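The structure under discussion appears below in the form of structure tokens.
Missing here: one protein chain of the complex. Every other protein chain is in place.
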Amino acid sequence: MSTDTGTVTTPEAAPLPADGGSGTPPRRGILTPFNVIAGLIILLGAWLTWQRFTGGLGAISHLSNNQPWGVWIGFDLLTGVALAAGGYTTAAAVYLFGQKQYHAAVRPAVLTGFLGYALVVFALLYDVGRPLRLPYPFVISPGVTSVMFEVGACVALYLTVLFLEFSPAPLEWLGWTRLRNFMIKLTIPLTIFGVVLSTLHQSSLGAMFLITPAKLHPLWYSNYLPVFFFVSSIAAGMAMVIFEGTLSHSIFRRQVDPAHEEEHHAVIFGFAKATSLVLMGYFGIKVVGVAVSNNWHLLGTRYGLWFLLEMLGFVALPAFLFGVGVREKKLGLIRFTALLTVLGIVLNRLNVAIICFNYRLPAAQRYVPSWKEIGLSVFIVTVGLVAFRFIVTRMPILHDDPAYKDAH
Amino acid sequence: MAVEKADEKRQVRWLGIVALLVVAAVLGLGFLILDARAQRKPAEPRTDLISLEYPVTPGHPERAPSVFLHQPHADLDTTSILAGEGCRSCHPAREDGALSFRFMRLNDELPRPEMVDLYHDRCIGCHTGPAAQAGRRGPDGCGQCHVRRPEVAAAQANVVMDLGLHARHVKAFDGKCEPCHHVFDEATQKLVYMKGKESSCRDCHGATVVDARPTLRTACHAACVNCHLEHPHSGPTSCVGCHDLARFLAYKRPDPVPRLERGQPDVVLVHAAVEDIPQMEQPSVPFDHRSHERDVNTCRVCHHEKLLACRECHTLAGEERGGHVPLAVAYHAQGVDHSCVGCHETRKAAVDCAGCHSFLPHFALAPVFCQRCHSGPPPAELAATGGTMPSAAAYLGPRSLAPLTFTGDQFPDSVTIDRLADKYAPAVFPHRKVVDKLRAGIAASPLATHFHAEDDLACTGCHHHSPVGARPPACSNCHGQPFQPVNMNAPGLYGAFHQQCLGCHERMHKPTDCTYCHAARSDQAVARADQP
Amino acid sequence: MSISRRSFLQILGLASAGAALPTTAQAAHGEFAGYPDSFAVLHDQTLCVGCRSCEAACNEVNNLPAPDRPFTDLTVLDEMRRTSAGAYTVVNRYRDADEPGGPIFRKLQCNHCLEPACASACFVGAFTKTPEGAVIYNPSVCVGCRYCIVACPFNVPAYQYHNAANPVVTKCTMCYPRVKEGLLPGCVEACPMEALSFGKRRDLLHLARERILRHPDRYVDHIYGELEMGGTSWLYITGVRPEKVGLREDLGETPAPEFTSGALGAVPMVVGLWPVLLTGLYAINKRREAVQKRNLTEAVEQAIGETQAAADRKAAQTAEKFKKDKEAAVEKAIQKALKEAEAARPKPPEEDA
Partner (left out) sequence: MLAVIHTLQEFMTRTKGIVYLLILAYLIGFPLWWRFLNRNNKDD
């Protein structure tokens, strides 16, 4: 089995720095291209934040009374939560289903999940009219008939669960061993509680759109929406693990110790096979969704073609390519397909929230995001990347801390 | 190891490209089909389209009916293609020299195979023969005529020989009826003319062939088109000439339309069949037949089946031949426009009448109106005369409008409505001017004059739900606060004024903007000043 | 959405989990009749002449911000408008004056549903359906998530997008404070044509049916709002198809809360069953690992034991052999010594070993 690290031509893996990577890597000066761009984006973000909280929502967005939810909900929230599903899928696979061989993928996945959810809440602060009142549904006046109450509760709880699940890494970095060992003992119940919470809010994000059969296009509206959102989140999570693993193993290869490197391939092939399975199942139940509502005739309309593009191009195709990639052991193909699956999830969530929502409104009244909205989303993602880099280059994520050989 | 990686990369690229191409092809094809379907323009209406189809015999697979456009073929008349025969190349001549309007045959009864061959031989023969030689080859493939989704659609308006057009034809034949009207003489099995029996073609000719009587379509074409062909420039000979409604209505008609003299009485005493007279409860009705003729454009409006008296088919109890419609229902049926009451109801929608009548409940047959019509001799008297009916003219009602019964201060010139004055100044209601306008409308229509005999009836248009009199109750007596549960139907005073006045203005096409009735009181009045 | 709520739960596979699923209770209860004696408004669209007095009254009664074009300017009706942050109600013209049949106007505002989608969607319960019939909004708890605006099938609620400090959702409140005092809603009081009738919903339904019966040619025989979305407290009788005056006829009669009750019904099932399944799975895996480990250790011990025994035996054999060799060697050495002694005596040792 070829053991090289795929298409990225890497010099002989640099031996780990002597102090086990806990020291800061040799820095090539502050003005690396990534830092410059990230700095600019963060400045832009700061300006947009100022505009948002002085001029109100309308100052920087095209949100309107016809389309109250735009890119922040469609992309940052819906897609962010779906792509952060890697956390519970990997943790469940390793701890609950006994797939010890993917052990190396747990910490990066949990980190991605934690950052993903942190960004979702961060984005929510911008989208919600009164961010300081976010705890109101739980403390002041709960509206239990709303699906969003259930989503809010689960996202808040799951953010804490993810934080606790993720906490061993910083604790090892800080050296607080006693607390770290206690956290390690909590891993199993946290994972179980995490999977329960994830099932709930991944499906409930879909259930939120059950209340608007009149506005969401019948091809995307179905009583199965919660099931669709949950199953597609599993596929999204695993695809994101592959995609994020590829990126981090090449960008932060100095952090990766040989053991992780070795397991990385097993993770990619194992997850690719699992994702292919889930995607094919998802394709099946989506076709059932069309059949149950007898919407076959709608496939012949423009929205029907857009639906076919989403289903054939971004669900069936990746499932097929993953299968080929696993059988022929083609790493490059699997990485490309992982990206394709991630884009598929982005497309599906944007379809449900924006593109096929209010499908009966005349084109002139349809929502088009303003560049400032997209700018803010880019700013939020950049903040996430910077945090990711800060954590990965310091804490034992991609490698084990030698002091804790008994590691998880 | 490097080689293996290279061709793996190549394979991956190939696989990706092929997959994407397939997806792109499927979607591209889809968009093309959708665009084509969106581009398809709606079928063009043609008055000269004849859809040729043989009655479908079950179990026999049929091609789509073939589309035949008559006008392009008629235009070939002067060309060599029809070899000088003109219309006769498709319409053979009958014994009397006139054209038969059945294709290549004189009657309809042809079994299916012969009919099919008849059309195919003649049409395709001409298309590939003479037409081809003249360089205008016609369609000869099956699908070219039997078009499943034709771009043309039949749009023939079925037109009616109205009295105006009929009068023009009478003048053309200077009073003789024989050219068109005929009766089938059982004895001689021939069509003969019988004075006094002239009637509408529809009395005998129906939609289908009945014991050798051709259909209305064949009969009309045979009679009208042949006659127009014989006398050039006498009338339209092409389909569009008659079947295009706008063109048909635009033909000149004498004004005023002279009366169609067919021996009908001026005034008729309407009553049940002689033997049923003893069962009649209401007095008979003197009916001014002459004046009614002016209000309708064909006799068929009332004589909707046969040109006979109503009682011939509708007996008191209702007979099979009268569609089980009893005589009383025939005269008073609501919701149809060929009964007396039904027809009067449709007239109430006229602009001059809608003001009041749109508020009054429809078809309310208040007893007070019965005497309006039933003013003829009672059944007992009719029975006594033993058959010879007294002349009805004496019983007709008054023709002119009685002068107003209210005069002087009983009839104010104008009324100032100021109870609700707030944002707008009080409204001055020109009472006399409005009543005079309404009276003029009533006087203009004999129907209205007859029914509004006691003129103060017009007052109940506004002073409704109260006895007519010099001091009608004020609006505010009944209309006060709105939405009182005791009588949810009565609007409040504010709503009552506007619903009544604005409603009437709207239906009688009078101005409806606020300042027409009352000037705005606040500063907006200035801004209003410049409005036309 | 043709499948019912109960089949949805089966599809979720929860029924197959063996738990006898209680269908959501209200299915057993049947329809809810709503608050008895609640008020409503009947809008007779055929009476509306588009004078916009209702908009002016609504603006004044609720002291809304002044509009940019005065309420007497009727050119505003040239384009379609919807409710907005500053306008709880608008009048739209759906057929122009020059079209056959003349102009058609209709007033648009909150329909005060019997089962409001906004109330069901709000996760802080800011919207409540009052017994008086109005659906009112409580700005003091509103978080500004705008799910109510998404959920409303009539596109009515609006948001103050340009208010940074305390944006609120705005919509018609059926003049709830005035109605509580026994007054008429502002628009109803101001309408000159009395195209808006206010009263008990029950009475207004009778009134509407009677008007349709009395003037069959003026009205379409359909009271919009009697059943749509589970029934609304703002009823419409129209002269044309409701669709033509912007009243969607494809909304169905299912009340909004029912759309999400299936999914919400599944939440406790997931919370109840997933931990059991996952913990069980974990326990099974742990047990399997423990058994594997025990087998492994046993196997190892056994292996060690065997190798140990084999080693012992071999050791014993070698020791045995070693002892014999040594004795043999000693024997031989003795023999040799004897022989040498034998040889030395007769002759001197000519060759040395």
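By written order: A, B and C. Residues from 1 in each chain.
The rule is short, and it goes like this: a contact is a pair of C-beta atoms (placed from the backbone, for glycine too) under 8 Å apart; a residue touches a chain by one contact, two chains touch by 3 or more.
Small disclaimer: the values here were computed from a predicted structure and weren't measured.
Across the whole complex, the hidden chain's contacts among the shown chains comprise A, C. Among C:E55, C:E194, C:E228 or C:E258, the one in contact with the hidden chain is C:E258. The omitted chain makes contact with just one of the residues A:P189, A:G281 or A:P402: A:P189.
Among the residues C:G34, C:P67 or C:G86, only C:G34 touches the chain that is left out of the figure. The missing chain, though absent from the display, is touched by one residue of C:G102, C:P216 or C:G272; that residue is C:G272. For the options C:G50, C:P157 or C:G230, the residue in contact with the chain missing from this view is C:G230. The chain not shown here touches chain A at positions 142-145, 153, 189, 193. On the side of chain C, touch with the chain left out of the figure occurs at residues 24-26, 29, 32-36, 114-116, 119-120, 125, 129, 131, 230, 255, 257-258, 261, 264, 267-268, 271-272, 275, 279, 290.
Convention: only the chains that are shown with their structure count from here on.
Taking the mean of the C-alpha atoms as each chain's centre, chain B and chain C sit 56 Å apart. Rounded to whole angstrom units, the spacing between the C-alpha centres of chain A and chain C is 20.
Among all residues of chain B, none touch two or more other chains. Those residues of chain A whose C-beta lies close enough to touch chain C in the complex are 52-59, 61, 63-66, 68-69, 92, 95-98, 127-130, 133-134, 136-137, 140-143, 145-150, 152, 188, 192-193, 195-196, 199-200, 203-204, 207-208, 210-215, 221-227, 292-294.
Within the complex formed with chain C, the chain B residues making contact are 358, 361-362, 482-483, 485, 488-489, 491-492, 494-499, 502-503, 506, 512, 514, 524, 527. Per the touch definition, chain A reaches chain B in the complex via residues 2, 4, 7, 300-302, 304-305, 308-309, 312-313, 317, 320-321, 324, 328, 330, 332-333, 336.
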